[in-house]
Structure formats: C-alpha cells, structure tokens
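In this view, the complex is presented without one of its protein chains, the others remaining in place.
The letters A, B and C name the chains in turn, as written, and every chain counts its residues from 1.
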Amino acid sequence: MAKREYSFYPGCSSQKGASSSNYLISVQTMCEELEVQLNEIPDWNCCAASIGYAGGGELPRLTLSARNIALSEQHHPGQDIVATCAACWLSTREAAERLHEDQSLLAECNTALAEAGLKLRNETPIKHMAEVLIEDLGYEALQARVKKPLEGIKIAGYVGCQTNRPFGIAGESYENPKYLDKLVETLGGDSIPDYEKKVQCCGGALAFSEPEKSQEMVKGIIEAAYDHGADLIVTPCPVCQMNVEVYQDQINQTYGTKFQMPVVYYSTLLAVAYGRSAKDAALNGQIIPAKALDALAAK
Amino acid sequence: MGELNTAMIERYRNSFLKEVEANVEEGEWVKMCMQCGVCSGSCPLGKFWEHPPQEIFMMIRAGKREAVLQSESVWMCTSCYNCIVRCPRELPITHIMHGLAHYAKRLGLVPKTNPTAKFAQMFWDNLMVKGRVNELKLGLALYFMNGFGDGIKVALKNQKLGMAMMKTGRMNPKEAFGGHAVKDLAGFHKVLKKAQELEDARIAQNGPPAGA
Amino acid sequence: MTAVVATNETILVVGGGISGMTAALEAAETGKRVVLVEKRPYLGGRVSQLYKYFPKLCFPTCGLEINQRRAKQNPNLTILTMAEVTGLAGDKGNYRATVKLSPRYVNANCTACGDCATAVTAQFDDEYNYGLGKRKGAYLPYRMAHPARYVLDPAIIGTPDAERAKAACRYDAIDLEMQEETIDFPCGAVIWATGWKPYDAAKIQPYGYDRFANVITSVEFERMADPTGPTGGKLVRPSDGKEAKQVAFIQCAGSRDRNHLLHCSRICCMASFKQCTYVIDAFGADARINVYYIDLRAIDRFEDFYQKVRANQNIKFIKSKPASITQDKDGSPVVHGVDTEGYQRFAEPHDLVVLAIGMEPAVDPASFPVPIVLNREGFIEAASANGGVFAAGGAADALDVNRAVQHATGAALRAIQVVNSVARAEV
Partner (left out) sequence: MAAEKKLAGYICTGCGIGERLDAKQLQAVATREGKLPSVKQHPMLCGAEGVKLIQDDIDAGNATHIMIAACSRRSKVEAFSFPTVAMSRANLREGVIWSRPAGDAHQETTQEMADDYIRMAAAEIKFMTVPESSGEQELNKTLLVVGGGMTGMTAAVEAAKAGYPVHLVCDEPVLGGVWKDLYKRVPFRAAAFDVPGGNDVDLPQPEDPGLDDLIEQVMANGRITVHLNAKITKTSGAPGRFSADISVDSGRTLTENFGAIVQATDYKPYDANQLPEFAYGTTPDVLTNFEFERLAKQANGAVIKRPSDGREVKSVAFIQCAGQRSSNAGHLPYCSGFCCTESIKQAMYFKAQNPGCDATILFDDLRTPGAAGEDFYRSGQQAMVTFTKGQASAVVAADGDLRVKFKDLILNEDTEMVCDLVVLATGQVPNTGPDPYAQLAVDEAPTEEEKAAARAALAVAPPSILNLDYRQGTDLPHLKHGFVDSHFICFPYETRRTGIYAAGPVRRPMDLKQAMDDAVGATMKAIQSLENAARGSAAHPRVGDLSYPRFRKEGCTQCKRCTVECPFGAINEDEQRYPQFNESRCRRCGTCMGACPVRVISFDNYSVDTVGQQLKAVDVPDEFSEKPRILCLACENDAYPALDMAAQSGEHITPFVRVIPVRCLGSVSLSWVTDALNSGYDGIVLMGCRRDDDYQCHFVRGSAMAAERLSKVGDTLTQLNLETERVAVHEVAITDLKRAPAILNEMAETITRIGMSPFKF
C-alpha cells in the first residue's frame, strides 16, 4: 500500500519533555507500522485550546489556528492536517468552520496573517488521528498488522469529550461512541461496550485551577472502569490521559480509594499489538505502569 | 476597563440582551433559547453551577447584567460540548459561555478570586510569549497565583506528581530556561497584534447607537 | 388482473388511514367514484393501533367499525390494499395513476377462518404491535382488519409453511402463484393521505431507546395498554415483566428539536395525558407519574382534559427537557435533568420511560410521483402548484385525529371541485 502522507500538528503538550511527549512517541511508532508519514507543520503555534478564551478574544484565537492552517497549506499543499491532541484538533477544525461561515472574520484573519506574509485559503480537511485510523485506514487494515493480540486484557474505552463532540468520528453517536471498543476488539482485547462513563467529561479544563472539581469527576470515571473489571483505560485525548492518570494518588488521598488504574493512548495499544518494544510504545511514559502491556511487549 | 463598562451600560440602557447580542461571541443566539433546560441538565459540572446556562440566558433577557457578568458560573465551562450537541435549538452554548467570560474580563467584571479566570489568562499570556505553551512555567505560575505561601503548599502537594512526570520524561526542568518556541516569533507577534487591533476596533463600533 | 373502473371524474385517495378513509368515504357518499389505495393489507392506519382517543378516552375501533361499514356498503368506493402509487402522469382534472399491487397470496375466497394460521409455524415480528409481539407467517393483521382477509408473509413463500397454509385452506383461497402486478387508471384529482410515522427513537441518543429495554415510545405504550395487545393490556417493564407503576413521560421526544424534527407534533402532550390515565387506571394510588415538558400544549377545549389530569396528585409535571437517561443496577431508567422552574436538578429512577415520540410526515419527496410543494418540516403545503393533488391529514401537518378528519373532509371537497369542473367541461 502506498504511504499515506499527512500534514501533522503535534501541539504543545506532545513536545519533547512535555506532558504527553509519550503520546507522540507511540504515535510515531504506530505510524511507522501503518506506513503513515507525518510531516510536521513547520513552525506551528499553540491553538489556545479551549481555555484561551479569557485572554484571547474571538479573532485572536481564530487567528492562531488560521496561522497553523495557512502554514500547512503553504508547506504541505494538498495534505490533510492531522492532529493527535483532541483540543488541538477541535480548536483548529472549529476555527476552520467558523471562518467558512463568516467571511468578514476570514477577511480580518487574513489581514492579520498578512503581517507575516501568510494567507489562509481554508480548504484543508482537519482530522484527528483517530479519524485517520478508522475512516482513512479502516479496522481491517489495522487488524492486518496485529502480531501480539491483546488477549485477555480488559480495556475500558474512555472517549471523553473533544474527539466525540461536537464533531465526533463519522457514524458514531455522541452518547455511545463505539470506536474505541471496536479498536480494542480489532487488536484482540476485551472491550467494555457498556462502560457508562465513556463520554463523561474528566474536567481537564479545571485540572489546574479547580482540581477538587475535576478530580471528583475523574474518580467516577475510574470507579466505573473498576466496576467493569477493566485492566486499563484507553483514551484518544492527552488532556484526558494526563488528567485521569496522574491525579490518582491525590484522589486516593482525598477519598481513601486505592486507585492504580493505568491510562494509555490507543497508539500505545497499537504499538504493543504490532509487536513493538515497550520503549517504542512509550510504556515507560506511564506514571501508573500498564503491567499487562509491559508483559505483552516483553514477550 | 471600567470606562468601557460604563460606556456599555450607557449604550444599552435597559437591554442587556442587546448588549450581549452585539458584543459577546455568538451572543446573537441567546434570544433563540426556549428554556428547555437540556443544557443545564447536561453539564458535567452541573451541581457546581450557581446559574446553569439556560438560567443565564433567562437572566440575560431579564437584564440581570451584573449577576451574569460577575458570576463564577460562566468560568466553569470545561468545553465538553454536551450542551451543544443536545440543544434542540442548536445554540453554541459552550462558545456563548466562553464569550460571556471573555466579555466579563474585558469589562473588568471577573470575580477577583476566580481561579479558572486567572488560569485561563495565564495560559493565554504564556502562549503569547513564545507562541507555544510552556507547561512548566505555566504550572509554576499557577502554583503561585494565589501568593507565595499558598503556592508553596500547592507545589508541595504536587511535588510527588512533578517528580513522577520528570521521571517519565513528561516534564522537563530545562523548559524553565528558554523552552519551545515559534521560530518566526516576530511574525507571530505581529499577526496576533493585528488580530487584537481588529478585534478591539470591532468591539468599539459594535452594537446599535446609544439611546436605541 | 385487478380491474379498476375509473374515469377522469374519479378521485384517487392515497392512504387508507383515518384521513384517507374519511376523504374517500365523504367523497363517495356524495356520489363520486373513488379509488382508495392503501399500502398496508388493511385499512385504518395508525388509529387502528391506538387503544383510546383523547380527550374522550373512547375507542378508535368504535368509529372504525362505522367507517368500515360505510366502506363495505358503498358501491362508489374501490379499495386496493397492499397497493402503492408509483406514478402519476398528466395534470389537474386529467391524471393517469400507476399503482403497484403486492401479492397477498390470499384471494377473495378467504373466509378468515384462520386454518392457515394454525397450520404454519414460522413466526415474525408483529408490525401491528410495533414488534412488541410475534405473528405467524399466515396472519390476519389484527382482529378487526378490513378487508377481513388473511395475508401470507412473502418470507414463507417457497418454504414448507406456504405449502402447509395452502393445504390447510378449504376454500382455495391461497394462491402461491400470485405475482406483483402494476395497473394504471385515470383520475381527475388525487388526495394524498399517507399520514405520518413515529420518529425513529433510536436517533435520540441521550435517551438510550436503543440501549435500555425500559425506555419505550408512546406508540408502543399504546399497544401495551390495549387489552388485545401483546401484553394483554398489562403495563409492564419489557426487561423483566414487572408492573410499571413509576412511569416517566418525556415530551418533545424528537419534536421541536433541530437535531430531529423541527415542528411541534401537536398530539404528544395530549397523548401523554391520556396515557397517564392508563397508568392511573392500572395502579390507582400506587401510580407515580412524572411528565417532563417544555410547554404543555392542551390547545382549545383540550384544556379541560389537561386540568382533569393535572388535578391528580400522583401525576407531577416538570418543566424540563431531560438531558439524558441512564440505567441503574436493576434496569430502571434514571432520568437526569433540571427542573427549569427555579432550577432544581433531578436524577429520577422509574420503572418505565415513555418517549412521547414525534410525528414524522410519511411523505417521501424523492419518490413523490409529481412535483409537490413541501415545507421545511417535510409536510405538503396547500399550493396551486400542486395542481389536482391535495394533501389530507398527517401528510399536511402534525394533526390529532379530530383535526386530521376535519382536514380530510375539506380535502374531499377540493377534489370534488376538480372533478365537477371536469364533468361540466365534458357536458
């Protein structure tokens, strides 16, 4: 199969030494296996995520994304933009659509971009990596490369918010998306289709400012996973991964729970299932080790 | 920003709805709400709301300007988009909430102690510096946002976590010095400066003439 | 070959539900020739699937009995069942209709004795009961079906069941060789009365109709309440058959919602009030009912009925469009939302949740035989551009039975105006 090429928008948190740098590593491994080539958008900037709204007004925020798209259109013409971070994907795609609807905003955007000699044509599809896997490649192609099925590993597919709403993956419902479950099954693992917290918000946006609120939300998500006998949780979103994984100690302190629930990226699952090393799968990036996967990777 | 606030009060007299329509991102949608309450019921932070979205929309119509713009509630949105996908009138509720928050901040009406407001501002300021977010600096700034003493407490509470993050290569002390940045920083700043000017200009001449 | 006697003074009525039957009968009883085309194997449409009517709480089969007697006795009326209009050529006062007749595999000899049903074994979802029950492959659609003639499910043709059915019939009524046929005939005016269909509840994802057994639709609940229905009239939880004493009615399920149907379906509030009385009649003081609504639309004299229901202490009205439904450990649906009157949050478990499902017009613009003026909601608008095609009842708007019949009666006059002018032209 011919290599697929995408214009890649990694986002701040995937950068070296940043909170989801492990995500980037596993994604790169996964893409090698799937013969997907990611061409990083040169000199991309932050998307302002969904928390930039206080400081940034509508136009400045749109302009941030506009700059990224413009750069992509300039350097990687004809290539779809793919983001791995849910927030990056959402902000960028939302900006693109908003600028489609509102021509005056688009004009203002371009006036601003002109300051740096950039122009936004705004003709580029903007995808999340999950869309690339499921819509562009398809489950069959993903299954074809499985070397080490995730046999006997029970995995709760935690979809969260931003890969799911408001755009979501084609054909999936907002309330009960099944793509992570299907992915887990594709890789030979045991899914938990009726995991009722799969789209429950983790409160990531408040993780820093109002941790007590976000951590209460995280608690519910982990509890439900335990109730269904999950060995680990898989997620497509760095904010979710970080937020659900790293505060378990603090949650245990607050609520007297004994959570030790590993939370991994789908890309880590694929890397392991495709027979790659723990390092390639960035399992060493787990604060709560995913022992089942470590074991499988070690085999 | 106090004078902008006074100007707006003057300009829109008794109609807060019109003020929102003219100055708040996606504010023109507020009038289309039919008070079904699906958004209020859908918000994952629901139980923390003093005023849930649908109630805020009603308050806007009822002209409760201060109560809305000074409310903590508008800062509580986590952008989960539950409300948006369920709203029977397709109101972009998430954006309206953000829009209200931003407008409140412009007018200087944000409750002084609201942590999310502070964090959101920090986040923006942080990314404005180098075009990319510096998680470490953001984190540190965050710890100390409520003063030094408080900051130490928070820092200690998160020390273990910090160590773990570093151990797993997901936090890098070197980021404290320099760190990731956009190469064409000058261009980046020019672009954003321009965008800000255009935005300010629009707000300035926005809305119906005074006395309408 | 089915023969239809018709001229361009004949009125074609498409749809044999209450609206189509009414339009056809009113025109026929005024002395006009009428051909009534119905897709189902029997007349009566959706009202035949209702247990009671609001606000009188009387029985639809009562009026249906009269309408069927009117139909049986009227020499001006030709009824074609299992028939669909596939084409309409020409224009006002001079149409030629093409009608596809699906094989029933049972001819007019049928005495409805039921021997064929006894003989066959295979079972199928009973569409008359919205799949809540099963029926045989040889069946009478429902007890009062008119024509009172059995039907063979196409799925059993070519199977031993078909032979069993044929063998069991003593009146040579089963004809396994029956083929689909297409006929065409002239007509001067067309009354389009294809009615409505319940909106697909599975599309309302937050309510989990596709995930939770104890979340059902109002049309299904109606079958459940009918003593001749799949549960013998018992109001029970599909999941475990336990009595459903705590029932939630969720209004605007699919209606007034830009993600689903734009329009207000008009009937749902009244239908839910009616269905509240079913629960009260069944469980009296033990009944606990919550009605979740945006606006209660008991328009005009219906207000009386609303007040009567409202007076019952066991029925609570909550101004709220529920956000979502989850399911608790024992399979009870839990309704989550906010009472917008004074902002109260709730998470109420119930035995059963009934979605007051919206009315989707059964008008398919893609396959409509002639150009037709539709509105954004998909209903047929009255417009001169529609020529001699007049919508009646549910095809024209979301209407209760009474208004649908009223509207259909008017449609009959519109059609008569056309054929009368034709008649004069020919004199």
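Just so we're on the same page, a residue touches a chain if its C-beta (ideal position, glycine included) is under 8 Å from a C-beta of that chain, and two chains touch if they have at least 3 such contacts.
Bear in mind the structure is a predicted one, so any value in this text is a computation, not a measurement.
Although one chain is omitted from the display, it touches the following shown chains in the full assembly: B, C. The hidden chain makes contact, of the residues C:E65, C:E181 or C:D281, with C:E65. Within the set C:R104, C:R256 or C:H350, the residue that contacts the chain not displayed is C:R256. Interface note for the absent chain: among C:D91, C:E127, C:E181 or C:D295, the touching residue is C:D295. Considering the whole complex, the residue from C:R104, C:R211, C:K321 or C:H407 that touches the absent chain is C:H407. Although one chain is hidden here, its contacts on chain C can still be listed: residues 18, 26, 29-31, 47, 53, 56-67, 69-70, 72-74, 108-109, 111-113, 143-144, 148, 170-171, 227-228, 256, 258, 262-266, 295-304, 307, 319, 340-343, 365, 373-379, 381, 397-399, 401-403, 405-407, 409-410, 412-414, 416-417, 420-421, 424. Where chain B meets the chain that is not shown, the touching residues are 14-15, 17-18, 21, 31-32, 34-35, 54-55, 58-59, 61-62, 64, 89-90, 208, 212.
Throughout what follows, only the chains that are shown with their structure count from here on.
A count of contacting C-beta pairs for A-B and for B-C identifies A-B as the more extensively joined pair.
Comparing each chain's Cα centroid with the centroid of every protein Cα atom identifies chain A as the most central. The chain with its C-alpha centre at the largest distance from the centre of chain A is C. Distance between chain centres (mean CA atoms), chain A to chain C: 46 Å. Centroids of chain A and chain B (each the mean of its C-alpha atoms) stand 23 Å apart.
Between chain B and chain C the centroid-to-centroid distance comes to 50 Å (mean Cα coordinates, whole Å).
Touching of two or more other chains is recorded for residues 174 of chain A. For chain C, the set of residues that touch two or more other chains comprises 206, 324. On chain B, the positions that touch chain C within their shared complex are 34-42, 46-47, 51-52, 54-55, 82, 85-86, 88-90. Chain C meets chain B in the complex at residues 206, 252, 256-260, 294, 319-324, 336-340, 343, 345.
The touching residues of chain C, when paired with chain A in their complex, are 205-206, 208, 211, 324, 326-327.
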